[in-house]
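Here the complex is missing a single protein chain, while all its other protein chains stay put.
A, B and C are the chain letters, set down in written order, and residue numbers restart from 1 in every chain.
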Amino acid sequence: MLEKIQKMDQRIIYLVLLIALSFPMFRPLGLPVSIGQTSQDLYDFIDQLDPGSVVVLSIDYSPGAAAQIHPQTIAITKHLLSKKIKIVYMGLVQYASQFTTDAIAKAGDYNPVYGQDYVDLGFKPGEEATVSAMSKDIHATFVTDSDGTAIAELPMMADIKTASDIDLVIAFDSGGTRHWYVGQMQALYGTPVGCALNSVNVTNTMPYYDAGQVIGLLNGLRGAAEYEALIGDPGEATINLDSISSGHLVIILFILFGNIAYFGLRNSNKRKEA
Amino acid sequence: MRFAQAITLVFALILLMQFFLEVPAIETAGGHLTSWNIVIAAFAMGLAAFNLIRIHLKRVQLKRGNWISSAILLIVLVVQTFVGLYFGDNSAQYKVFFDGIISPLGATMYAMLAFWIASAAFRAFKARTLDATILLCVGIIVMLGNAPIGEIIWSQFPALRSWLMTVPAMAAVRALYIGAAIGGIAVGVRVLLGIERGHLGGGE
Amino acid sequence: MGSITTWMAAIGTLGLLSFAWKDNKFYSICEHIYVASGAAHALVLGVKNIKANAIIPLAEGKLLAIIPIVLGLMFYARFIPGQMRWTRYPIAATVGIGFGQSLPRLASTNFVSQIRATFKVWSFNSVLVIVGIICVILFFYFSASKRGQRFLQYPSRFGRIIMMMAFGALFGNTVMGRLSLMIGRLSFLFRDWLGIVG
Partner (left out) sequence: MSIFAPKQFFALISFIIMVGLVLYKVQQARNGKVPTIRKIAGLEAIEEAVGRATEMGRPIHYTPGTGNLVAATFAGLEVLGLAARTVARYGAQIIVTIRRPLVLPIADEIVRNSYMAEGIVESYSPDSVRYISSEQFAYAAGVMGIMSREKIAANIMLGYFLAESLMLSETGFKMGAIQIAGTDNRSQVPFFVATCDYVLIGEELFAAGAVASGNPLKLGSIAGQDLGKIYAILLLVIGSVTVNLGLNFLVDLMSK
């Protein structure tokens, strides 16, 4: 028996892992997720905003990081729409609009009206210089939205002109755009900045959070699941986090079995020799 | 051989100076070299394609091994290259190859690491030696610190994980960075001064 | 049940996944298609790069652009019997450029930045980091004399332990990312292709 475990066919591991990862997709386990302070802070900040406030969501992640960050975009979009807060989508990385469209579609039954409840200004090249320019004059920086409609024709944009008209910016960032928002908007105009990140980028953002330059942040898939729990609407991230848990559990169990088998065999061999 | 060696050294020195100094003439020269490199690499791609085609054509001709796969490879290579050159690499026609082959298959290969990492962990994480025991314990703690299920078992796993990542792991990673810099520079000196010249057809 | 590209993607995905079970014809075909597609893409980009970085500048009268073309063509001298030696010039050029680009970055981002980042106010952790770094560096000391080796014995053993801790941590930490990727592929198969999960 022990020997069998030792020399187990690798394919058994693959198969069990595959089942463990798939199972929660069909039947979510609903494992409890404890809410981290950084996620709670971001949620609280948005929750205390009045209806009609303006939040800019800067969609700055690559398709590779989408698995971790996109669920965050959806969850935050849901929260903002439910609070009747106006959303300005934009992006400093080229994939922005495709994610925006998808997030609005998946946000559910709030039926936001384009131009009144939200706008999509799309991707704008120029990196840090763009953030600096839009802080001074959004209309001059973007001129049109992602479809080419003049910003002047979008009703909600009439009152949104500079960084001072923005109540919160959230950088959905898999690269380094949050540094520009902190450096150009938060530092110079005092506009609050939040972050929605993939896990890799969390460690180097903590100094901003500790210094109060970032009001709150979400950490990868886990952060998305926490936010889904906060708004009471478990979605893709919660389900996928269940898969992460069951996947880890399976791998750890295999490692434990492997060790038990290894030591069991070693002891029985020793006994034989004795 | 001498002349080739001189080319290597001079080109490297220009780019070294471009990095450290701000001299307009060197800036321009460095810019030229960078764009030359792209062109030379592109010519090498022709060589690579020739190598690929030769090996698979031979297989198809001799009907050796899985020559059918080789034949398919040649067809895809020719068709996609033609579409890319004729319609352009931003065209809708070309996008089919990207969305249908390159990006999903890349994602799949990447995802299969989940399998490989699981079986590698099963084999390697056994408390055979001191080294392997450390690997095993730290590896499991970090896994439990990442997955929500770990927190259910013991609430301090995430904190322990983060200490392991920011103290011992960071120390080792930094040291490897520093060591790699020193080692890389030593390789650079050997190559630039022609102590190592296997690539130029020189022996020991 | 998606478009043609979704079907292509799904079939290819299953083909590659089948390798985990066993190397087989289906995998071999998908693999060869993928290899060809990757090579074709590089070829297309290569032609584009030659156009943009050599042909167009040349047409604009920038005569220097002839140099990389000549160097690039020298690669093909290998097909002329007895003229093999010409290929060493483009190689020499690219080796020089490669090292010229990478060496200063090693000195700057790998060496100076990493050392500077360790200068912190002493605490248990920050001292442990510095001691750890020094011991790992000493682990790789190659040219110690007999006496030196005796002296290095303990630091390099500690360095090895720190390294193993790091490898365990990096390994364990990567598991989550890799599982997320597999979850992404499964949800492509179940949601986007088959549509059996909401």
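Methods note: a residue touches a chain if its C-beta (ideal position, glycine included) is under 8 Å from a C-beta of that chain, and two chains touch if they have at least 3 such contacts.
None of the values given here were measured: they were computed from a predicted structure.
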Among the chains presented, those that the missing one touches: B, C
Residue touching the undisplayed chain, where the options are C:L63, C:I80 or C:V121: C:V121
Selected from C:L14, C:I67 or C:I130 as touching the chain missing from the view: C:I130
Sole contact to the chain not displayed, among B:A6, B:A120 or B:I153: B:A120
Touching residue (missing chain; options B:I7, B:I40 or B:M143): B:I40
Residue ranges of chain B at the interface with the undisplayed chain: 16, 19-23, 40-41, 44-45, 47-49, 51-52, 54-55, 58, 65-66, 102, 105-106, 109-110, 112-113, 116-117, 119-121, 123-125, 135, 172-173, 176-191, 193, 195-196, 198-204
Residues from chain C at the interface with the omitted partner, ascending: 16, 19, 23, 27-28, 30-32, 34-39, 41-42, 46, 75, 78, 87-88, 90-91, 94-95, 97-99, 102-104, 106-108, 111-112, 115-116, 118-122, 130, 133-134, 137-138, 140-145, 149, 163, 166-168, 170-171, 174
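Operating definition for what follows: only the chains that are shown with their structure count from here on.
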Chain contact graph, described as a line, ring, star, complete graph or other shape: complete
Higher-contact pair (C-beta pairs counted), B-C versus A-B: B-C
Chain centre separation (chain A, chain B; CA means) in Å: 28
Chain centre separation in whole Å, for chain C relative to chain B (CA means): 2
Residues of chain C whose C-beta touches two or more other chains: 20, 175-176, 179, 181-182, 184
For chain B, residues that touch 2 or more chains besides their own: 103, 114-115, 117, 121, 136, 140, 143, 146-147, 165-166
Contacting residues of chain B [partner chain A, same complex]: 103, 114-115, 117-119, 121-123, 125-128, 136, 140, 143-144, 146-152, 165-166
Residues on chain C engaged by chain B in the complex (per definition of touch): 4-5, 8-10, 12-13, 16-17, 19-20, 25, 28-50, 53-54, 64-65, 67-69, 71-73, 75-76, 84-85, 88-108, 110-111, 114-115, 117-118, 125, 128-137, 140, 159-176, 178-179, 181-182, 184-185, 188
Of chain A, residues touching chain B in the complex: 8, 10, 13-14, 17, 21, 31-34, 63, 203, 222, 225, 241, 244-252, 254-255, 258-259, 262-263
